[in-house]
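One chain of protein is taken out of this complex; the other chains stay put.
Chain naming follows the written order as A and B, and within any one chain the residues start at number 1.
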Amino acid sequence: MARRRLVTLTTDIGSVYAAQMKAVLYRFLGPGEVVDLAHDLPRHAIREAAFLLRQIASGFPAGTVHVAVIDPGVGGRRAPIAIRCADGSTLVGPDNGVLAPLAERLGGPKAYRLDPERVATSSVPPSATFEGRDLFAPAAALLARGKDPRDLGTPLAFQRLDLPVPTRTGSMARGEVLHVDRFGNLITNLPAGWLPPRPGRVRTRVGRSQWRPLARARTYEEIPTRREPAVLGSSFGTVEVSVREGSAAEWYGVTSGAPVELAWTPRRSRPRSKERK
Amino acid sequence: MARRRLVTLTTDIGSVYAAQMKAVLYRFLGPGEVVDLAHDLPRHAIREAAFLLRQIASGFPAGTVHVAVIDPGVGGRRAPIAIRCADGSTLVGPDNGVLAPLAERLGGPKAYRLDPERVATSSVPPSATFEGRDLFAPAAALLARGKDPRDLGTPLAFQRLDLPVPTRTGSMARGEVLHVDRFGNLITNLPAGWLPPRPGRVRTRVGRSQWRPLARARTYEEIPTRREPAVLGSSFGTVEVSVREGSAAEWYGVTSGAPVELAWTPRRSRPRSKERK
Partner (left out) sequence: MARRRLVTLTTDIGSVYAAQMKAVLYRFLGPGEVVDLAHDLPRHAIREAAFLLRQIASGFPAGTVHVAVIDPGVGGRRAPIAIRCADGSTLVGPDNGVLAPLAERLGGPKAYRLDPERVATSSVPPSATFEGRDLFAPAAALLARGKDPRDLGTPLAFQRLDLPVPTRTGSMARGEVLHVDRFGNLITNLPAGWLPPRPGRVRTRVGRSQWRPLARARTYEEIPTRREPAVLGSSFGTVEVSVREGSAAEWYGVTSGAPVELAWTPRRSRPRSKERK
């Protein structure tokens, strides 16, 4: 007998709509088998959600069913899908790319277009504006109870979503903000390994700001000046721009998608005093 | 032996107070037997909460215990109650109408005024300002463990709450906004079935706005113009006014309770061009 799996929910739809998904799930599942991850993601921000879902969900045990509802095209042309990955995890949501980076990370993805008639857990047809409740939730419940995704739909090539790749040329690097966290920290796609060994300063440009030498800190506490931005390695493994006791997003007036550039002084080529001016 | 039931929580009290209710519940219940539905409902908005609770909770399995804490009159004259419904579900909360539409939907409601002494799970008397923690939570725990509501109180006729009924006369319909969702969509009480078959336009008035022909869409993606309102059928089964990539609530400057009117052109009575101007 198939062991039951956890179902996680990651959405931008808020508590009230998410609660309706939980109602459906608990018609099939036992106590505690549904885990809320986030329901307050930025509205319709598919790329940011794809990045966060990969980060969060890849930490769950193999075999978990992850449902993502960031779905501006609900009821339209994008397909409702389920993706089975190599580790037995299953991803459920719209085929708009939000599941793609997680599917790649987990590996071996096989995707299926969900067929409402095969999911059919009730006589009510799915609404055109809330497939999260009417199709994804019952499909996730069936998958958590051991149903094979092949039995709920037909194979399809799912839509890829390539998160932006940072570039590095000589003493310059260019990436962008992928997520603004609750503290206003800017989480970028630049690998933390590109930062110089501490301590020191890194000339940095965020959005359309001036170039500015920022302190490179290892922890928030190490940031030397309050209410000034600094760079450090984020818990995502990437470069983070942070303002101690403040918000880097407000400091720079930027949000997800803003470019972030780093420049290193070629060592020994110039006197330090000038470069750091 | 009675099977344990899930306890759901729907409140406007925020995470900190809700956490105190969970502390009490978990003194009696097992892992995962408490399900958070929402703790961020609009403050003291009894009617909106009643509408949402009916929508959310009626989807849960029969036998669930639903606790609602939207309770501006806490500790005052309104009674603390439990309502047992025909399907075995039990509703717990203040007798201010918030439970009534759900009770009617589930059918066969029998209500009891909760007696603090009979609930009495501790030597501490209930506080005058937080019966959610001190009376509803322990009562819900006992009910979830199989206690009969008759043993926790005395019968009473619970307060009804009639959600506003939309009216339709000839080519005009009048309803109102019952809920503003996280996206600023206006969820009305007008049946979606009153909308004309798509496509086309429906003359619409929201709050004190001008009459305006709005596109009738089936999905958000079908809304032809960005940042302009349109009408569609909501996942509540009613008419929804939505602004693509924007907030209809902000567009119109309205909130729950605002009137929403629809007018249809009598077919063939006038040339279209004029009517749609």
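The criterion applied here is as follows: a contact is a pair of C-beta atoms (placed from the backbone, for glycine too) under 8 Å apart; a residue touches a chain by one contact, two chains touch by 3 or more.
On a predicted model such as this, the values are computed, not experimentally measured, just so you know.
Engineer: Return the single residue from A:K22, A:H39 or A:R78 that touches the missing chain.
Structural biologist: Residue touching the chain left out of view: A:H39.
Engineer: Tell me, which residues in subunit A touch the chain that this view leaves out?
Structural biologist: On the side of subunit A, residues 4, 6, 10, 30-33, 35-41, 52, 55-61, 64, 179, 181-183, 218-222, 232-235, 237, 240, 245 touch the unshown chain.
Engineer: Would you write out the residues of subunit B that touch the absent chain, in ascending order?
Structural biologist: Touching the chain left out of view, subunit B contributes residues 12-17, 19-20, 22-24, 26-27, 30-34, 36, 43-44, 72-77, 127-130, 133-134.
Quick note on the criterion: only the chains that are shown with their structure count from here on.
Engineer: Per the centroid of Cα atoms for each chain, what is the distance between subunit A and subunit B, given in Å?
Structural biologist: Chain centroid spacing, subunit A to subunit B, equals 31 Å.
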